[in-house]
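With one protein chain removed, the remaining protein chains of the complex are shown where they sit.
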Amino acid sequence: MGSFATNYEEIAAVLLFVIGMSNLVFQPNLLKKIIGLDIMDAAVYLFLAAKGYIEGRTAPIVVDGILDASHYINPVPAGLVLTGIVVSVSVSALMMALTVCLYREYHTLNIDEIMMKLRKEED
Amino acid sequence: MAFVQNFPFFCIILSMFSAIISFVMNGRIAKYIHVAMVTAVLILSLATLSFVAGTGESYTFMMGHFPAPWGNEIRIGELEALMAVFFSLIMMLSVFGGMAHIDREVQDSKKNLFYILLDLLMASLLALIYTNDLFTAYVFIEINTIAACGLIMIKKQGRTYVSALRYMIMSLVGSGLFLIGLTLLYSITGHLLMSPAKEALDQIIAVHSYQVPLMVIIILVTVGLGIKSGLYPFHTWIPDAYGYTTPSASAILSSLVSKGYIFLLIKIFYRVLGFDSIISSHMVNILFAFGVIGMIMGSVAAIKERNIRRMTAYSSVAQIGYIYMGLGLGTTAGVVAAVFHIISHGVMKSLLFLSISGLTEVSDGRSDYLSLRGAGLRNRIAGAAFTVGSLSMIGMPLLTGFISKYLFASAATTAGNKMITAWVVLAISTVLNTMYFMRTVLTLYRPVSAEVHKEYTLEKSKIERAAIIGLILLNIGLGVASQPVIKAIEAGLAMFG
Amino acid sequence: MTELRIILLVFLLVCAIAVSFSKNLLISVVIYMAFSLIMAIVWLLLESPDLAITEAAVGAGVTSILFFVTLKKIRSIKTTAEEDIDE
Partner (left out) sequence: MSKKNPNYQNSFADKFTRWVKGDYDPIEGQMEMNAPDKEVFGDERIRYVHLHIVKSNNYSERMFEEGLAKNVRRFTGLYKIFGVIVSVFIACLLLWTVSFLPEFGDPNAPENNEVAARYIEQGLNETGAVNIVTGMILDYRAFDTFGESCVLFVASCCVLILLRVDKDEDPESRAIEDMNDRHYEPRNDTILQKVADFLVPLMIIFGIYVVLNGHISPGGGFSGGAIIGSGLILYLTAYGFEKTQRFMNEKVVKALTVGALTFYCFAKSYSFYTGANHLHSIITPGTPGNILSAGLIVYLNICVGIVVACTMYSFYTLFRKGGI
């Protein structure tokens, strides 16, 4: 059972997650929202990778034919994160394309202003 | 291993492959590929359903050469096969029902991309239904989200961009929370496949360790999937997203996309976290409360709305509230009612959205009440379809909506102290539903003088009419012969445990 | 080793906070690049070289290029719109 002092990687990951999420939700600027999204995803992956680390062991690439589980770290989280990074880059590319289209339509990057212009359009 | 047991895997791979191959085809061929794919999926799923119902037990299917805790896996039971049948059926009817609109509203050079999105949506829904692995579920949730975003913005107007952006932001928060819940679950159990994770969790619960992380996992997973499916306080993206896109896309988004997440949540509750620990964590009470609030507030917002498509979208918020209320009852009967409502709401909502497109077509393309007067007289099939859908929503006997309301009400009788609340809210919600749907139906059949609207020469698209009639028949059929479906759901839920 | 890890994590937090407080979008993107590079080093220290190389190529490389090209696109749309008004 760990505590605050030993789980510093996880604590940093959680703080980054919250910073990224509040940027994604509450930041009015669209590009900063996307950066917040990337930070949020990176934080979850940091959390996952930190869970796979084992003190004093090496990366899971077989060297000198040693096939002993007590010699390498856990390979599962690394595989999951590798999958996740590509998901996050495709999502952020999509968001950037949306941003360009919105800018072409409304000439602003501020979501509040966009909403205001949209409401004016409707009335 | 019988050859039939391969069919779910064929369904998933077939829909992915048709998406890939459509990338180099033109729009017309992509359409044929999509139709052929959905038909094939429907037939294969029916075969799977009859096979599983015949043997009476579920089975797992290895995705690769390695068994359970090592390789990926899908799991097929009666409930999964039933959901696959209904999802492919509704997908097929929705696409047929809006075919002429798709041809008109989507640019020619982008039609094949539209059908790619539909194909991948089908693949991800099937994978979400069948998967037995939590990380696979996450990957396919992302495919589902991106494809749904593409469907929302397919019309390429400023407003649809804004609604797509809002949808993306909410869904990304949802998937972030789901992923971190998954990470916590992995760090206390060490498994990503559902069955081994459940065994590990049972041991953890037996020795009372990791109680706080377990509670937080339940909260994060539920809230994450709740946000993505549009549970009440997180519903703000729904009206915009459903209200302005092309009719087929609205029908698919409201009746399939959000339901896929709810089904995954039910599956995680039963197959990973264990329904008993969900009940003891009081999460069901929170879901019940939000479901009940959503039922009322969604209907109130629908009454205030003057645009008929947005009104129907708000009504979806209320109906998702019904489903979560059924889950929140915390009994098996409640879950059966919720699953039945997933199916029946899919049937009703796709009918409503498709008929609305037929009605606005004969009203200068406007969808507010004043313009829609007499629209039911100008387009009789769409008017009849909207009437049937509305009556079903209200809970008219012989239609499917009645059965789900009856199931909810009878499930509430065994739910102890939630019984009175559930009954009262069901009654209030029915009254509110009646108010806004009957007002709309009366408006539709209110005659107007001929000179207000010019004569419309309806493009008689036979395929759209056939799809709408098919959905009406499905509504009636589910209402009259609901017993086999309910029995299948009960058997499927028993297989979950 | 632990000290180095903690210093890098603090850098990460500083970068994440600085993104939301910088006034210039270009600076935000550059800070994000720095964030990705530090993340790559953190993963190297966590014995995951696969992740480090992917993050350096995808996060610091391609994502940042896409950010830059988005910014440039926005600027060109802005200038075109202003020219239209002048005419």
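As written, the chain order gives the labels A, B and C, with residue 1 at the start of each chain.
In this text, a residue touches a chain if its C-beta (ideal position, glycine included) is under 8 Å from a C-beta of that chain, and two chains touch if they have at least 3 such contacts.
Keep in mind the model is a prediction, meaning the values are calculated, not measured.
Among the chains included here, which ones are touched by the excluded chain in the whole complex?
Touched by the chain not displayed, across the whole complex: A, B, C.
Determine which one of B:R373, B:K405 or B:K418 touches the chain that has been left out.
B:R373
Would you mind spotting which of B:V162, B:I180, B:V221 or B:V362 touches the chain that isn't drawn?
B:I180
For chain B, which positions touch the chain that isn't shown here?
1, 6, 9, 13, 16-17, 19-21, 23-24, 61-66, 69-72, 107-110, 113-114, 116-117, 120, 123, 127, 133, 135-136, 139-140, 142-143, 146-147, 149-150, 153-154, 156, 180, 184, 186-191, 200, 210, 212-213, 216, 219, 300, 303-304, 306, 369-370, 373, 439, 442-443, 446
Please identify, in ascending order, the residues of chain A that touch the omitted chain?
1-4, 6-11, 14-15, 17-18, 21-22, 25-26, 28, 50-57, 59-62, 67-72, 74-79, 82-83, 85-87, 90-91, 93-94, 96-98, 100-101, 112, 115-116, 119-120, 123
Spell out, residue by residue, where the missing chain touches chain C.
48-50, 52-54, 56-58, 61-62, 65-66, 69-70, 72-73, 75-76, 79-80
Keep this in mind: only the chains that are shown with their structure count from here on.
Where's the contact count highest, between which chains?
A-C
How many Å are there between the centre of chain A and the centre of chain C, using C-alpha atoms for each centre?
Going by mean C-alpha positions, chain A sits 12 Å from chain C.
For chain B versus chain C, what separation do you get between their C-alpha means, in angstrom?
Roughly 37 Å separates the two chain centres.
At least two other chains touched by the same residue of chain A: list those residues.
Within chain A, the residues that touch at least two other chains are 77.
Of all residues in chain B, which are in touch with two or more distinct other chains?
none
Which bits of chain C are touching chain A when the two form their complex?
Per the touch definition, chain C meets chain A at residues 5-6, 9-10, 12-13, 16-17, 19-20, 25, 28-29, 32, 35-36, 39, 42-43, 46-51, 54-55, 58-59, 62-63, 66-67, 70-71, 73-74, 77-78, 81.
Contact residues on chain A for chain B in the complex?
Interface residues on the chain A side: 17, 21, 24-25, 30, 33, 37, 40-41, 44, 47-48, 51, 76-77, 80, 83-84, 87, 90-91, 94-95, 98, 101-102, 105-106, 111, 114-115, 118, 121.
Can you check the complex and tell me which residues of chain A touch chain C?
On the chain A side, the touching residues are 8-9, 12, 15-16, 19-20, 23, 27, 29, 31-32, 34-36, 38-39, 42, 45-46, 49-50, 52-53, 57-59, 61, 73, 77-78, 81-82, 85-86, 89, 92-93, 96, 99-100, 103-104, 107, 109.
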